[in-house]
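Complex shown without one protein chain; remaining protein chains in place.
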Amino acid sequence: MRTFECDYTEGAHPKILSALTETNMEQMSGYGFDPYTARAAEKIKAACNAPDATVTFLVGGTQTNMIAIDLLLAPFEGVIAPKTGHINVHEAGAIEFTGHKVLALPEHDGVLDVDALEAYLRTFYADATHEHMVRPGLVYLTHPTEYGTLYTKAQMRRVRALCDAYGMKLYADGARLGYALGCPENDLSLSDLAALCDAFSIGGTKLGLLCGEAVVFTREAPKMLLSQIKRHGGLLAKGRVLGVQFDTMFTDGLYESIGKEAIRHAKRIRSILLEKGYPLAWESPTNQQFILLSDAEAERLRTHVGFDFWGRWDEGRWIVRFTSSWSTTDADVDELRNTLPERAALLQ
Amino acid sequence: MRTFECDYTEGAHPKILSALTETNMEQMSGYGFDPYTARAAEKIKAACNAPDATVTFLVGGTQTNMIAIDLLLAPFEGVIAPKTGHINVHEAGAIEFTGHKVLALPEHDGVLDVDALEAYLRTFYADATHEHMVRPGLVYLTHPTEYGTLYTKAQMRRVRALCDAYGMKLYADGARLGYALGCPENDLSLSDLAALCDAFSIGGTKLGLLCGEAVVFTREAPKMLLSQIKRHGGLLAKGRVLGVQFDTMFTDGLYESIGKEAIRHAKRIRSILLEKGYPLAWESPTNQQFILLSDAEAERLRTHVGFDFWGRWDEGRWIVRFTSSWSTTDADVDELRNTLPERAALLQ
Amino acid sequence: MRTFECDYTEGAHPKILSALTETNMEQMSGYGFDPYTARAAEKIKAACNAPDATVTFLVGGTQTNMIAIDLLLAPFEGVIAPKTGHINVHEAGAIEFTGHKVLALPEHDGVLDVDALEAYLRTFYADATHEHMVRPGLVYLTHPTEYGTLYTKAQMRRVRALCDAYGMKLYADGARLGYALGCPENDLSLSDLAALCDAFSIGGTKLGLLCGEAVVFTREAPKMLLSQIKRHGGLLAKGRVLGVQFDTMFTDGLYESIGKEAIRHAKRIRSILLEKGYPLAWESPTNQQFILLSDAEAERLRTHVGFDFWGRWDEGRWIVRFTSSWSTTDADVDELRNTLPERAALLQ
Partner (left out) sequence: MRTFECDYTEGAHPKILSALTETNMEQMSGYGFDPYTARAAEKIKAACNAPDATVTFLVGGTQTNMIAIDLLLAPFEGVIAPKTGHINVHEAGAIEFTGHKVLALPEHDGVLDVDALEAYLRTFYADATHEHMVRPGLVYLTHPTEYGTLYTKAQMRRVRALCDAYGMKLYADGARLGYALGCPENDLSLSDLAALCDAFSIGGTKLGLLCGEAVVFTREAPKMLLSQIKRHGGLLAKGRVLGVQFDTMFTDGLYESIGKEAIRHAKRIRSILLEKGYPLAWESPTNQQFILLSDAEAERLRTHVGFDFWGRWDEGRWIVRFTSSWSTTDADVDELRNTLPERAALLQ
């Protein structure tokens, strides 16, 4: 049976793989100087309504955050992130590897507490010793968050206003952005992100690419971009691999349809979980659904279906994650409905 | 009138200055290869009851923490610190500059919450994804803390036990260590620190040197120490300047007497503050005394006496600091008693 | 017409692409915890006769050098490289980004001058101030070199002996290693490299993978390998993409046959160039052939055939490169023979 463990358990969406196969023997220049990469960049700029943006393509998510953030910051600046943000917890110190401090602030189910951000900034600059502290140069957000939750446009605007007021930039990590865009609850379009952020990423890996993340720099184009990417070990010799994939992804609405379909499946998964008596850990409108299980329940349930032991809720309980993705089918979800036991039956 | 703003407002203790003057025209090798530096190291090892320790001398406090911590950690490890720890707040990101994450944990008046430390470590290693996180390689403490408070020997032993259990090292920042040692409330001797820590610093700058901090590596001697210090920009050409000062400091009990005298003055300052109706922000047994003042009170008080606007307590109140040091005299404290208005009279 | 510009102008070898396609919808764990990655590692260890080695897979060449070298060195050590070595010239400072100095030494057509290495080491340690200099901790070599030339086993043994004598490690960058192994002139097998080096890479990108380099650590396994790779931004979420490709590459002698075939084509290209009167810049036994052309000749020739303006020989002449690869066919080389003008005719 299919596992619902995460959204990168398969290879690539069939259309992506076909495009790689069809273009395979074309000879192209390396390092992104191929026509597919150029076309992909153009399509993304059009989708973002940002004709003056600079779009570049990188291989992985941590690499993308590391490079984008290092390029956006002055060497002596730090990056504000929600305490649960990916860069603060799950990137093995890649941001600090580039010399920057992550300034962790309170959040709620993964969403940065904007009041706390405002208070932090006011206090920081009121402190006469703030030149002895790390100057916040950037706010980092994930959309959707690590908890599957979403920022509202109103929240993002408030964050942007604070960035403007305090001389900071704004960067959104969109590793799962397609699953936000596919959500009816989401009110932040690509154009909104382009208008509000100095840069944001459009994740491909979790949306059906073999690998690949696009980064959109909407305001100032980074200097010596190729050189800087190479210096961070992020330059791909066969840049076409990213170009062809993203070109396909942004053709004929593939990116949008992948997001929408996965969300449709996620909503069904949510219903099934609730119907069978499983309590949601919190409300997530996107492709990740989180429930709470006792240790014993979790152990029993894993004999029936594949999921992710996402983290600890407390000493006796797990947060367990079910994820839909580009590869999820109606048959998969039907099978889940059939095999998932009632929660009440789990411990009998 | 004397200001009680901080403990580094003057130059050097007269005995230190005399020693520099007396030895001034002696020709000596550079980079710490002079007899005074060797003698200072021997005296410190004797004072610490640590004959096998490696003692080195650096110029400043942030430099000392940056170098010691970078040398104690593997490149991919992070350092645990109380949230209010100097390296987490007031070193402008020097630790991250060397590539390490500061893992901030809860504290109480500057003292690391050891229960929180234990819970953090248990949770960290219970998390299946912990290889994606920054491995804690070291615990950083200050003694006394930034709040003037002290660790008990029992607390330090518990921290050490956790370090042993989880394969971590322990480092104590002793920028004001002499003021802890001079306290009747303190039960951690130099020998205790040497026995419990992998390394700790003995601050000279705040105890009456022009500049200078000693670092005691009690267990493994760092490889290529001179080279590593130079690589961090911390090697002093005229190493004698540090050697002569520390040699003097550890001769005839000067370091101890400086600490004791300053604490005697601090206790008097505390009494005067209480007698005149000023509320302590918290209990500090060491040379820094903290009181709470409304904004208006603080503004008025500064016309009478010099102190430090240490930080904000809340929107309307300041934490204000009075500090004694090696340079404080009985006459200074008498004058404080005479000039400090009653708090009740401040706003009349 | 086909360009002979470089060995990464196409996508992937058809067998590699097939394997990716066939395994595409299998669900696997991420980050290299899939069966194909495990199998690829086993096959490489077998091919290297190094059952105790640690094999890991990375995406790109600069990334591979950056990570391998940073993991092999102590933070304060530098890496010796031939002056023309890739890490010294063409990696945009990625080694320095990780804090290490590249210590450049003389070379001949890309091959490190071992006499110069020996003299450097003797002089270094004879200098009383060597602790003020960067300690050499590693020798970096490329095999084949950037000039297409090869180390002999005797040379490599001498380098190894110097590494042993001076407490250094040895790392070979094998971005094009398969093209060395396919050469009759080469006397260094995978087993030899495993026996002589502390680590070496087996490049996939230039041998017919979409992307991917294997790193073989033959002696000490790096600590916290996954974590360190992630910290450098090098961890691939869908590790399977590398695992499946390398598993295929090391099945049924694909890696060997790709190398041999490309060398067969390179020898023919060399003959054609010589027959038509083009002077070799130097002798290269591997898949890259270098000739000298005046500026005017080069401009004219490019209207006939695709090649690489590799670099300047002197003010008036270019070094021009023709490269064979896994994708070169007999028909390609036949076409080259047919379309390449006689050099004498170029400027008429």
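Per-chain numbering from 1; labels A, B and C assigned in written order.
Operating definition for what follows: a contact is a pair of C-beta atoms (placed from the backbone, for glycine too) under 8 Å apart; a residue touches a chain by one contact, two chains touch by 3 or more.
Here the structure is a predicted model, which is why all the values come from computation and not from measurement.
From the options B:R2, B:H108, B:H130 or B:R317, the residue with contact to the unseen chain in the full assembly is B:R2.
Residue A:M224 is the one among A:M25, A:A46, A:M224 or A:A296 that touches the chain not shown. Of the listed positions A:H13, A:K45, A:R135 or A:R176, the one in contact with the omitted chain in the full complex is A:R135.
When the whole complex is considered, the residue among B:A53, B:M66, B:L138 or B:V333 that touches the unshown chain is B:M66. As for the chain not pictured, it touches subunit B at residues 2-3, 5-6, 8-12, 14, 17, 20-21, 23-30, 59-63, 66-67, 91-94, 97, 205-206, 210-211, 227-228, 230-238, 240-241, 306, 327. Residues of subunit C that touch the chain left out of the display are 76, 78, 89-93, 96-97, 99-102, 104, 123, 126-129, 131-134, 309, 311-312.
Along subunit A, the points of touch with the absent chain fall at residues 70, 74-76, 99, 131-133, 135, 223-224, 226-228, 230-231.
In this section, only the chains that are shown with their structure count from here on.
Between the chains A-C lie more C-beta contact pairs than between any other two chains.
Using the mean of the Cα atoms as each chain's centre, the chain most removed from subunit C is B.
In this assembly, the C-alpha centroid of subunit A lies 34 Å from the C-alpha centroid of subunit C.
Averaged Cα coordinates give subunit A a centre that lies 42 Å from the centre of subunit B. One simple way to say how far apart two chains are is to compare their mean CA positions; for subunit B and subunit C this gives 51 Å.
Among the residues of subunit B, those in touch with two or more other chains are 76, 99, 131-133.
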